[in-house]
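Have a look at the structure below, then the notes.
Missing here is one protein chain; the remaining ones are kept as they sit in the complex.
Let's look at subunit A:
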Amino acid sequence: MGRYVMRRLLQMIPVFLGTTFLIFVMVYALGDPVAAMFGDRAPDPSTAAKIRHDLNLDRPLLTQYVLYMGKIVTGDFGEAFNGQKVTELMGSAFPVTFRLTIVAILIEIVVGISLGLISGLRRGKIVDNASLFFTLVVISIPTFVSGYLLQYFLGVKWGVVEPTVSSGAPFGELIVPGLVLAGVSLAYITRLTRTSIAENMRADYLRTAVAKGLPRRRVVTVHLLRNSLIPVVTFLGTDVGGLMAGALVTERIFNIQGVGYQLWQGVLRQNSPTVVGFVTILVIVFLVANLLVDLLYAVLDPRIRYA
């Protein structure tokens, strides 16, 4: 197990460097951060040159990247173009999005797995067909449509919840945004669990478990569910990245001042340090989530631990 963890950690390094370099190239090589600072007016050449020099923008791209990474290691993400420290922005944004993601993942796990379990056990029955239809509809409605629909009906028309989230973003107000964010993944998890359950129902070990007279509850929870959850866990890991990106849309609709909101503002105003800094952190979160999933996978399925 120890060697397995080490190998996965080492594999993460080139991926992290490659991904961040790709983002770095997109922002600094394809865009022009200095021109963006001046808006529509053309900047004074000498001022522009000075800014370029101060921000290391006059050096070769690879040098810029190495300098940037060197600073990040010491926890210095630079300053946004309005002088605010990027780490300050992160400090206020990440806890909010973190809470939102937790709500979304909880909804996904609880609703998705139970719905998938029920329809997988009753394959071909009404419950199964209803859940297939429901997931089909949920997958087809893009997040920004379902977001506005729920906001309109629950928030504005019937007044069940607050239509927008207040600045503190307490858990209670995040339930509807979390539901919207979870939506599509929830449907995927339901279908994944269903297929997985239906497949394992035919497995030999399950027939053995039933034949040796175990109570149905034990057969389903210990034998069936544990084995069927392996692909679901894998999906949850890759989904963390999707949720973080999905927050771009959800946070805009419900006016949540989290990562997605800051990132979107950063992109609109071409605030390169903010964008690169936030994306770097998101990449780390994503890679760590995948690592955790791989380890969990090894716990669920002992065959993986061959190292």
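The rule we apply is simple: contacts are C-beta pairs under 8 Å (C-beta built on N, C-alpha and C of every residue); 3 or more make two chains touch, one makes a residue touch a chain; residues count from 1.
In this text, contacts and distances are computed from a predicted model.
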UniProt name of the unshown chain, from "Phosphate-specific transport system accessory protein PhoU", "NADH-quinone oxidoreductase subunit I", "Peptide ABC transporter permease" or "Response regulator"?
"Peptide ABC transporter permease"
Residue of A:6, A:67, A:106 or A:137 touching the missing chain in the full complex:
A:137
Hidden partner chain, touching residue among A:15, A:130 or A:160
A:15
If the missing chain were put back, which residues of subunit A would it touch?
7, 11, 14-16, 18-19, 22-23, 26-27, 30-31, 136-137, 139-145, 148-149, 152, 156, 188-189, 191-192, 195-196, 199, 231, 234-235, 237-238, 241-242, 244-246, 248-249, 252-253, 263-264, 267-268, 270, 275, 279, 282-283, 286-287, 294, 297, 304, 306-307
